[in-house]
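A single protein chain has been omitted; all remaining protein chains appear in their positions.
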Amino acid sequence: MDHNFLKVVVGVIATLALYSVLYRENKFYRLVEHIYIGLAVGFSMVALWTETLESSFWNVMVGKAAVAATDTAPAQTGTPGFYLFALLLPVGLMGYFVFSRKHNWMSRIPIGIILGLWGGQQIQIWWQTYSPQLQAAMRPVLPTATDSIIVPNSIRLSQVATTEISTASTLPPEVVTTLSNNFRMNTDAVAAFAQANNVEIGSVQGAMRLMAGKVGGEVYASQAINNIIFLITLLSVLTYFLFSFEQKGKFLLGFTRLGRWLLMVGFGAIFGSTVMTRFALLIDRMYFVMIEFLRDGLPRVFQGG
Amino acid sequence: MLNLLAQSTLPPFSVEGGSQQAYQMIAITLIAGFAIMAGLMFAPTKLRRPIAVSVTFLAGFYYVLLWAWPKPVELATSEKPLNQTEAIGRWITDALPGVSSISQTLAALLLGLGVYSVLRLHSTRLMKKQKDWLFSLVLLISMFTMVGVGYADYNQVIADPTKASPSGWGPMQYAKDFLFDGMLQSMDAAMFSIIAFFILFAAYRAFRIRSVESTVLLGTALIVMFSLMGLVEYASKNAIDSMTGGDPGHFLNNFALSEVRDWIQRNVQGPGIQALAWGIGIGSLSMGLRLWLSLEKSGGN
Partner (left out) sequence: MQKLLNLNRFAMYALLVIAVSIPLFMPASCTTIPTLTNSNTQDLYIELMAIPEGKTVFVESDWTVSTRGESAGQLEAFLKIARLKNLKFVLFSGADPQAPQVAKNVIEGLNARFEKNGLKPLEQWNDYIDVGFYPDVEAFWQTVASNPRRVFPGKTAYDPVAKQDRDVYESPVLKDIRKTSDIAMVVNITASGTIDIIVQRMSGKGAKLAGMVTGVMAPEALVYYNSRQIVGLSGGLRGVVEMETMMAKGVNFSEGGKEPFVKAAQFDGVIEPLPASYQPFARGMNYFASLHAALFLLIIAVVLGNVGLFMTRKKGGK
């Protein structure tokens, strides 16, 4: 049995042991559960040194001596040793006084430093996080184009605009005008249009993009309605979370109720998405048991492969 | 003597890296640190809160200064600051990597608290032969095996970097891979995948249409779940295409499942979650200020 298959076998046994809790809690489950916690804690002890403390603490504290160049390697500059970092060890260890009845107040020193550092960052990050979102939420609610309720497939071009698109796309102006009657077409329709007008497909696509861009610069009634729905959702959900004062009045109460309903849309989406993740994890485990072990692993062992 | 690190460029409170002097200074600092710690053990009760509050405030004040102090223009190391404001600004910016290393170190040392807690709980249970002490023994054995193998593997790879890749693995690397990839990771994956069973059964038992809220929740969840199924979404698009003849500008396209999902996502789900996030943001800001200024009632008492 090779190393990789051995890993798979042990993994399958562990999986079955942990799944046995679905029936009810049992000793097999508890045994594997304890091995799992032991290994996880053990690995964290290793990783805290190898992945973090060695570089962020030890190497900074001790520094590094300069190394001269060799035939194969270039010279390396040294780094100074910041010996005051040694103070972090007693400070960090003070955290462990949390278990001492007499001195547990001392554990608040390292924890206070971490919380203070976190708290101090909050002022700066608040604006950096939410100002782009506030900006993005400022959406136009009044339509700027009245020729259509929904975003149209056609555009009425002025003489100047026709010339502009004609020059940019190298299509004759009359073809541009024809195209402006329907500038959203699928590939087959574009090819047919190009052939019928004896022009390049790429030029037609270019002109279509320019026309879509012109339409995109306008706000149509349907878009304005969408934006109003967006703002109502945002404001009503925000209102729902106003706990600082008592909410009175029919309008405010109705608005917060609407906020609660609309919030459920968000939660529904989160539920759907969460279910996907949970099932994906199960599928991955089943793939491990059914495919990596049963279908691919076992036959290889029996065939001596 | 080779000294690529010129003495004159040494920053304050530092010595030549890797030198004997470095280790001497570390030993002295450690002794001083433990002496301060011992001194704090005898601190009078009335001084305890001010000490914890001051330390918390000073730590947070650094980041407030970093944010509020005028930022110096990017100066080359050889350039001198124009005035005191710029000099302080530069000092604050230059101190950031050091502050970051301090917080990484303290956070890592505090993460060790969890480890210590597990160790303490299970060693007590084992020593006193309490209920399930055998499980505690298993836990401790697996923990120390992982620690031993993990460090042995790390040191061997440092000494012989060819052992980092599977082609150069020795027994210790195989052992570490077996423990980490074969056991720990499999158990981790199995443990978290169990939730899928519970979620299925909970949805069946509890996901009921009883009110407007639950109806909206269920309706949206169904739309999202159907749209996550690529096949259903694709079929819905094809059905619409067959009605519109594949015309991308046709009004009916708005009723394809992907479009409906997209509309909900942009206009209702997005702002709803955004409003929730803003609320949490304001909460975090006020919590941050309360923690920094030790205004939390239980802080520092």
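Lettered A and B in written order, each chain numbered from 1.
Note that in this section a contact is a pair of C-beta atoms (placed from the backbone, for glycine too) under 8 Å apart; a residue touches a chain by one contact, two chains touch by 3 or more.
Bear in mind that the values here come from a model prediction, so they are computed numbers and not experimental data.
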> Among the options A:Thr162, A:Asn197 or A:Ser273, which residue touches the chain absent from this view?
Replying inline: A:Ser273
>> Among B:Asp188, B:Glu213 or B:Asp247, exactly one should touch the missing chain; which is it?
In response: B:Asp188
> Which residue, A:Leu31, A:Leu48, A:Ala168 or A:Leu298, contacts the hidden chain when the whole complex is considered?
Replying inline: A:Leu48
>> To test your reading of the contact rule: which positions on chain B touch the chain that is missing from view?
In response: 63, 66, 93, 96-97, 99-101, 103-104, 106-108, 111, 161, 164-166, 180-181, 184-186, 188-189, 191-193, 196-197, 199-201, 203-205, 207-209, 218, 222, 225-226, 228-234, 237, 246, 258, 262, 265-266, 269-270, 273-274, 277
> Taking the full complex into account, what residues of chain A touch the chain not shown?
Replying inline: 22-23, 40, 43-44, 47-48, 50-52, 55-56, 58-60, 63-64, 67, 70, 72-74, 76-77, 79, 114, 117-118, 121, 125, 128-129, 132-133, 135-137, 186-188, 191, 209, 212, 266, 269-270, 273-277, 279-287, 290-291, 295
